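Left out: one protein chain. Kept in place: all the others.
Labels run A, B and C following the written order; every chain starts at residue 1.
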Amino acid sequence: MCLTEEQKTEIEAQRAGHAATRRATVPALEEMLYRAIPVLDHGFIRVVDYMGDDGAVVQAARVSYGRGTRQVSEDAGLIRYLMRHRHTTPFEMCEIKYHVKLPIFVARQWIRHRTANVNEYSARYSILDREFYIPAPEHLAAQSAVNRQGRGAVLAGQEAAQVFDILREDAARCYHHYVEMLNEGAGGAPADPGRQGLARELARMNLTLNTYTQWYWKTDLHNLLHFLSLRADAHAQYEIRAYAEAMLVSVEAWVPATFAAFCDYRLGAVTFSAAMLSVLRRLLAGETVGQEGSGLSKREWAEMMEVLGRQG
Amino acid sequence: MCLTEEQKTEIEAQRAGHAATRRATVPALEEMLYRAIPVLDHGFIRVVDYMGDDGAVVQAARVSYGRGTRQVSEDAGLIRYLMRHRHTTPFEMCEIKYHVKLPIFVARQWIRHRTANVNEYSARYSILDREFYIPAPEHLAAQSAVNRQGRGAVLAGQEAAQVFDILREDAARCYHHYVEMLNEGAGGAPADPGRQGLARELARMNLTLNTYTQWYWKTDLHNLLHFLSLRADAHAQYEIRAYAEAMLVSVEAWVPATFAAFCDYRLGAVTFSAAMLSVLRRLLAGETVGQEGSGLSKREWAEMMEVLGRQG
Amino acid sequence: MCLTEEQKTEIEAQRAGHAATRRATVPALEEMLYRAIPVLDHGFIRVVDYMGDDGAVVQAARVSYGRGTRQVSEDAGLIRYLMRHRHTTPFEMCEIKYHVKLPIFVARQWIRHRTANVNEYSARYSILDREFYIPAPEHLAAQSAVNRQGRGAVLAGQEAAQVFDILREDAARCYHHYVEMLNEGAGGAPADPGRQGLARELARMNLTLNTYTQWYWKTDLHNLLHFLSLRADAHAQYEIRAYAEAMLVSVEAWVPATFAAFCDYRLGAVTFSAAMLSVLRRLLAGETVGQEGSGLSKREWAEMMEVLGRQG
Partner (left out) sequence: MCLTEEQKTEIEAQRAGHAATRRATVPALEEMLYRAIPVLDHGFIRVVDYMGDDGAVVQAARVSYGRGTRQVSEDAGLIRYLMRHRHTTPFEMCEIKYHVKLPIFVARQWIRHRTANVNEYSARYSILDREFYIPAPEHLAAQSAVNRQGRGAVLAGQEAAQVFDILREDAARCYHHYVEMLNEGAGGAPADPGRQGLARELARMNLTLNTYTQWYWKTDLHNLLHFLSLRADAHAQYEIRAYAEAMLVSVEAWVPATFAAFCDYRLGAVTFSAAMLSVLRRLLAGETVGQEGSGLSKREWAEMMEVLGRQG
């Protein structure tokens, strides 16, 4: 992550400001407000605003006049109840806004979550910075042999070296040509007076998908948790998972009771189908059950045994 | 509006609390925070939380690292530009939450705006208060003769008296029977030990549509302005317009530059169709144009002449 | 359900029409198209249009040029895979539209599902019919003693008789007064020439919440299944569950493979929290576990034992 001095100054100026407010305020989140938390090689997330706290969830669930808080333990119990029974609307009453810098191919996965507000840096209007994502050596993985959308072993040796060369050189060359086609010099004058310069909205098409972009992204707590349950999952692509994991830290600081319930009832939870539930009851009754007599496919059987920590 | 002493105490306790925050803060909105603003005979709106300000709109439009503010006049200019060209996403970066008490028939109109978060007081879980909307005499209007969904002259004399009697007596009787069927006494015991009491989720069906309900309602600034442009309009039913007008006051306090642009480009604006635009050009060229040669229907012609302040 | 002769004629006229189409067509759903299926005492649902079938789910998942169908068994396997792994977007590619007649208090629960399109009969513009929901004797339930939003035993004897009297008389009186205040006679003339008649948008507030309304409601298959998983659930209020169950029949006719996967992975499935999963592993390892050593609350423990079909 390379913030310019000017950017650091702007961030610190915001952090230095304080105002008095009657709103619900969370000191632990205030502490990290505006700070850029590094993700991948040049990316970051930073919380730029928030609204509400654990108490706001309780307040909305009770449609109360005051703060909604009785005792901390009672509130946590209600939050656990809401999470367990999928009463999702009270969690929609909290809102958070992030500034995120991320590679374009990650942005394309991210944007599939539609219930959020987004303002992206416009490459139609402005010029993108010269920054590309190059995986760290330990994340340069081969295609998985068993899962068409998964990764296998880490590449090493000459193959890894060649891949790094390709990624770096192609991104650099494409960016160099992007700037050349734009032909923009200092102060608005053309760099080369003999050329007009290609329109920004066209020149950008020459960039590679690992070029970094950035956006403001705002969503409510319920939709954020849904996003995180999918993107912090082991099946998510590593690059977006890295962002999800950084965001989990901010959620824990922001709404600790909700976060704890989320870990128990979502992140760490498992859903059994009707057929699996039937197998489970037979197992608990002491019956010996194998895949063949289970009614489950081999894949489902294997998944279930893994979850239960048993040999198939 | 009749807040109980307990409710007033809860509200004042919230207003008394202050915390330091690094977030964007709007003193004018802080001043009205939590306070119930009366609407209709027993309803209210009150702002219970907010996120962002005019600067947050600018910040998102520029995807900037700092506050996004240059000079106040420059920011206002950008906000006017965004509003005029319907660049709506920067306005989605501000969020506001209201606690609203409103008659059920108004709630049913309101909920048609789907891009918002809602937590309503549950009559399945709790017992509704004994409060019904009865129009003020000056709002007890006859059916319009020309507009099937509009109002005509105000009812007066004996007809008005009869209507008031009906509205009051039917609402009161239905509520009385609601409580009777519930049969709930003090401390959870039945009021009449000889009866079980009807389930709350069923008993509520006996209430009339002017019974008050309440909810927490949260939305972003763009969707709020869309709601207000429709519901503060002269064609909206008076009862929901009363809420929209109270909310406009909070918007003006919250985001004054956005509010000014909204008044100019939305509330006070008029859209001319292609056919109307053609008429307009002919009029400006000094041509005499009547409805018949205009290509407009009689209704459209009348609407256009009214907007232009001309005799048809 | 009382359709007028005119309504029956309109429905049969639509059913009689046939056209040739190149679109995916489902004979089993065509067979029930437009027919009103009774729900509660005067309500109904009827499918008025649909788009797509099981094959459209497969087609979208594969982004294929043709029909997307290989073998029926292979398609069903893919649909099961998508359902199990919560790949929800392919199910959004099918759409269905219902015409529904339902009591207003049910409509108010229903509308909380926001990702749908709705056009409701306007009581601001038109006059509602004289139809109210009165529960069947076997659904006239007492308040549950253990669950604040549940039902207990069925009311009987004199208490039931009194409740039925109240519900019938209050609804009838309110409706009678509604018509009287409207004062609309035949052909647009006032019924009583001495009165102006109250505006429709106001008169409606005198109606009780069990008055029937109707709407066109359209949604995609994914959001429909989400609606049904919540509203066909045993914890849903009986009155909305009755609608959900009638809709399940249309889903089974429309997309049989999706319906089967939905029954297995949603309707019949159970989610265990991280803490429950830990208990499960201990039980399967032969350990004796009681509530106290389980880390679960009494309520969670009871819920888990019930799901597993065990004595606590």
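By definition in this document, a contact is a pair of C-beta atoms (placed from the backbone, for glycine too) under 8 Å apart; a residue touches a chain by one contact, two chains touch by 3 or more.
Worth saying up front: this structure is predicted, and the values here are computed from it rather than measured.
Only one residue in the set A:32, A:76, A:140 or A:230 touches the chain that does not appear here, and it is A:140.
Within the complete assembly, B:277 is the residue of B:28, B:72, B:249 or B:277 that touches the hidden chain.
The missing chain lies against subunit C, touching residues 3, 6-7, 10-11, 13-15, 17-25, 30, 33-34, 48-52, 56, 59-61, 63-67, 89-90, 92-93, 95, 97, 99, 117-122, 214-216, 218, 220. Listed for subunit A, the residues touching the missing chain in the whole complex are 103-105, 107-108, 111-112, 114-115, 118, 122, 124-126, 133, 135, 140-144, 148-153, 155, 159, 162-163, 166-167, 170-171, 173-174, 177, 180-182, 184, 194-202, 204-210, 237. Residues of subunit B in contact with the chain left out of this view: 84-86, 89, 112, 230, 235, 263-265, 267-277, 280-281, 283-284, 300, 307-310.
Heads up, the rule we're going with is that only the chains that are shown with their structure count from here on.
Relative to the C-alpha centre of subunit C, the farthest chain centre belongs to A. Between subunit B and subunit C, two chains of identical sequence, the interface residue sets overlap for the most part, with shared numbers making up over half of the total. Centroid to centroid, with C-alpha atoms defining each point, subunit A and subunit B lie 35 Å apart. One finds 29 Å separating the Cα centroids of subunit B and subunit C.
Shown for subunit C are the residues that touch two or more other chains, namely 112.
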